[in-house]
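Shown here: the complex without one of its protein chains, the others still in place.
And now, chain A:
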Amino acid sequence: MEFRYEVEGGNFSRAGHASSAVKKILKQLNVDNRIIKRIVVALYEGEVNVVAHAHKGNILVYIDEQKINIKIEDEGPGIPDIDLAMQAGYSTASAAVREMGFGAGMGLPNIKKNTDELKIASDVGKGTTLEMITYLQ
């Protein structure tokens, strides 16, 4: 089953709508609470990343009995050094973004911690694609 959500860059008040929607779906599917929590935390971080850094993005969610596959594609600045971005505490967020309580440099590390498989592909100046897979059983 497929679900699709749009993310608007810069609109922090809407950040979290995709994670809330996916959370509701997983609850209806009777997925284990601990697994739901990991997925939702990872997705929320991913969503906030798009809002904080990109112009816009799309979230594609594919769910079957075994796993949930979430693809977050954005049009934005891209990540020049993925290894550096994966380090806890490293952040390129602007002062304004940090003031809102975002941009602590925990986004990608937190996503990695909360997913079973994570793939990141980035094209500097064009955008970033995150693919996260979590097994449901």
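Here, a residue touches a chain if its C-beta (ideal position, glycine included) is under 8 Å from a C-beta of that chain, and two chains touch if they have at least 3 such contacts; residues count from 1.
Simple rule for what comes next: contacts and distances are computed from a predicted model.
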Should one name the undisplayed chain from "Iron only hydrogenase large subunit-like protein", "Branched-chain amino acid ABC transporter permease", "Electron transfer flavoprotein subunit beta" or "DNA ligase (ATP)" using UniProt, the answer is "Iron only hydrogenase large subunit-like protein"
Using the document's contact rule, name the residues of chain A that touch the chain not shown here.
1, 16, 19-20, 23-25, 27-31, 33-34, 36-37, 40-41, 44, 63-65, 136
